[in-house]
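Up next, chain A:
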Amino acid sequence: MPALSFHHVTKDYITDDQRVRALDSVSLDIASGEFVALVGRSGCGKSTLLNLAGAMDFPTAGEVLVGGVATSSLKDSALTKLRREKVGFIFQSFQLLHTLTVFENVELPLLLAGQRNARASAAERLALVELEGLGERYPHQLSGGQMQRVAIARALIHRPSILLADEPTGNLDTATGNVILQLLLGVTREQHTATIMATHSVEAAALANVVVRLRDGRIQEIERR
Partner candidate 1 sequence: MRNSLAFLTGLLLLFPVSSQEFRLALPGYHYEFPRDHFSHPDFQTEWWYYTGNVRAAGGHRFGFELTFFRQALDRNPSKTSVWDVRDLYLAHLALSDLDARGFYYAERLNRSGPGIAGVRQNDGRIWNGNWRIDWKGNEQTLQAIDNRFTIELDLRAEKPPIIHGENGVSQKADGPGRASHYISLTRLAAKGQITLGGKPFEVSGLAWMDHEFFTHQLDADQAGWDWLSVQLEDDTELMLFRIRRKDGSIDPYSSGTFIDAQGRSMHLRDSDFVLRPLNDRWKSKATNADYPIHWRITIPKLRMDFEIQTSLPSQELTGGSRLAPNYWEGSVQINGRKGEAPLAGVGYLEMTGYDRPVEMGR
Partner candidate 2 sequence: MPRFSLFYRLICRPLWAEPARTALAALAIALGVAVVLAIDLAGNAATGSFHSSLETLAGDNDLEIVATGGVPERVVGALAAMPYALRISPRIDGYAVLTDTRQSVPLIGLDLVANVSELSTRPSGVDIANLQDSLKYLSDYDTVWLGESFKRGIGDRVPLLINDHLAEYTVRGVFPDSNGSAAAIVMDIATAQRALGRLGTIDRVLVKIPQEMTLDTWQQRLSAILPAGTEVRLAGTSTAENRKMLAAFRWNLRLLSYIALVVGAFLIYNTISVSVVRRRADIGIVRALGASRAAVLIAFLGEAFCFGLLGTVLGLPVGRLMASVAIKLMSATVESLYVSSRPGPLDLDAGAVILAFIIGIGVSVASAYSPAREASLVAPVEAMARGRREYLAAVHKLRDLLWAFALGFAALAASRAPAVGGKPLLGYLATLLLILASALAIPAFVAGAMHLAGRSLGKLFGVEALLASRSLSASLRRTSVLVGALSTAIAMMTAVGIMVGSFRQTVLLWMEDQLPADLYMRPAGNVGPDRHPTISTDLVETIAHLPAVAAIDRLREYEISYDGMPAGLASIELNVLRSYHNVDFLSGRSTNAVLADLRGQNAVIVSEPFANKHQVRAGHSITLSMGETRSGFRIADIYYDYSSERGTILIDRETLLRYLPDPAPSNLAIYVAPGTSIADARATIEHAAAGRRVLLFTNRDLRGEALRIFDRTFAITYALEAVAVIIAVMGVAGSLLALVIDRRRELALLRFLGAASAQIRKLIVAEAALLGMLATAAGVALGFTLSLILVFVINKQSFGWTIRFHWPVAVLVGALSVVYLATVLAGLYPANVAVRLRPIEVVHEE
């Protein structure tokens, strides 16, 4: 069973009374341990695909199956539970909470899930992203690369089966970006996650097992390596 499946998924948005088709009959299976690069121009539907994959949104038609369960069939609380257990998000602009320390940022998903003692897990994840000892710092005391590492650590804290990254290197210089990409690749292998990364970068795409090219909401090509 694939970790994540899209079956003929179509997604329409309504903006200013106009229907815009963001995804058009997309079908895709992603297995655990696969590192998928989602490429295409801005507005081609990458973010929409990630949102659907992360159970943050529902398809207009078709089905998204996370761990074999169709997201459309779930209520809000079940979706929240699904996200808490199975999905980790990484964003282009890191999206750390500036009022929290590095530790607290990393712990946050566990805390939100109701766990009290998450400090050990957080420390372990920080070690994974090679940020031991920076746990008490605040985000604004970190470099961009370090912040994205914190974000990765946060995305991994609850051992998700799906890792969704939206332009994770978009705000970083090339060298730092490469380090982050290597980190994501390593995590995918070691944690056996199904990782989907939306990216503009050719270098980034080159690292992936699977490259999915999107254009105007349709899959143009799936390249498996």
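We take it that a contact is a pair of C-beta atoms (placed from the backbone, for glycine too) under 8 Å apart; a residue touches a chain by one contact, two chains touch by 3 or more; residues count from 1.
Regarding selection, all candidates are chains of the complex that A comes from, given by their letters.
The structure displayed is predicted, hence computed values, not measured ones.
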**Report entry** In-complex contact of chain A, chosen from 1 or 2
**Finding:** 2
Query - Residues of chain A that touch candidate 2 when the two form their complex - result: 47, 51, 54, 56-57, 76-77, 80, 83-84, 89, 91-93, 95, 97-100, 104, 108-109, 111-113, 116, 154, 158, 166
